[in-house]
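Attaching a single structure in structure tokens format; questions to follow.
With one protein chain held back, the other chains of the complex are shown just where they sit.
Chain IDs A and B follow the sequence of writing; residue 1 opens each chain.
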Amino acid sequence: MSLAVKSKIVVFVLAIVVWLALTGLGLQEIIAGVLVAAIVSLTAGHFLITTHKQKHMLHRWLYAVLYFFKFLWEMMKANLHVAYIVAHPMLPIKPGIVKIKTKLTKDAAITVLTNSITLTPGTLTVDVNEEKKEIYIHWIDVKATGIDECSKEIGARFESTLTEVFE
Amino acid sequence: MIRETIGMVFIFIGIAFDFFGVLGLVRLPDVYNRLQAATKCVTFGSAGILFGTFIIQGFNSFGFKALIGITFIFLTSPVAAHAISRAAHRARIPLAKETIVDEYEKDKELKEQTT
Partner (left out) sequence: MRMLRWSIGLVLIAAFGYFNFFIYDGPIYFKLINVILVSALFVLFRVIFGPSPADRIVAVDILGILIVGMLAILGLHYDQGFLMDIGLIWALLSFIASLAFAKILEGRSLDD
């Protein structure tokens, strides 16, 4: 079974499950859902799975769950930090745009890393340089300006877990 | 009954963070800082409201719609913030006067080549 066919089958099953969870069981819903899911999976189904199955699947899923909880905790801290800054009468900010370096290579890993950086304390991704693997970050409370200190301060929290998940 | 109490607690937390985020949108000095406060707090607040809705409603179609809304907000709002900040920096919108370092302005050739 080739990769595209497998990807289309996975998309079809996922679409059916989500549709039935949204609407409930019934003859009309099942017929309409099968039709629409077939159209969707035939036209756009080959984008979901693009690499062959790797080993250590259980290992990767465990680290993905660990990453999720770590991300939630960082996000709670981020929101309390921003609420403190906004409610403070003198607005204690010291903004600046810094540059960090990442060791991740895959596109999906870099996307997850940049999205996490945007949602965690005081940092916002501005641009990514794909050749040099550098990320430009707007930081609301700059503590260091050199590229190595910034990488250690911002990126290292997520990078170790993401390396286990994606590579 | 206990389920509704937990759900209302989540909704209260979400609305408080929504309000703080919008306050940041009004108070902070330039586009990038406003984008930071607003994106983080409003995303977390709306996700909290939707999660409280899911807890109150349970596993029916309303609750599943709320769950799908949570994943959707978490996936899309960082992407929108990234696009807006990049476009603002390329459109030469100035940073606030408190800014102490701007590495992106120094690497101008990157901006030219990927436009």
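The working rule: a contact is a pair of C-beta atoms (placed from the backbone, for glycine too) under 8 Å apart; a residue touches a chain by one contact, two chains touch by 3 or more.
None of the values given here were measured: they were computed from a predicted structure.
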| item | value |
| --- | --- |
| Shown chains that the omitted chain touches within the full complex | A, B |
| For subunit B, the residues touching the chain missing from this view | 8, 11-12, 14-15, 18-19, 21-23, 25-26, 31, 34-35, 38-39, 42-43, 45-46, 49-50, 53, 56-57, 60-62, 65-66, 68-69, 72-73, 76-77, 79-81, 83-84, 86-88, 90-91, 93, 115 |
| Positions on subunit A where the hidden chain makes contact | 89-91 |
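We adopt the following convention: only the chains that are shown with their structure count from here on.
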| item | value |
| --- | --- |
| For the subunit B and subunit A complex, residues of the former touching the latter | 17, 20-21, 23-24, 27-30, 32-33, 35-37, 39-41, 43-44, 61, 64-65, 68, 74-75, 78-79, 81-82, 85-86, 89, 95-96, 98-105, 107, 110 |
| Touching residues (chain side subunit A, partner subunit B) in the complex | 18, 21-24, 75, 78-79, 82-83, 85-87, 91, 93-99, 114-115, 118-119, 122-127, 129, 136, 138, 140, 142, 145 |
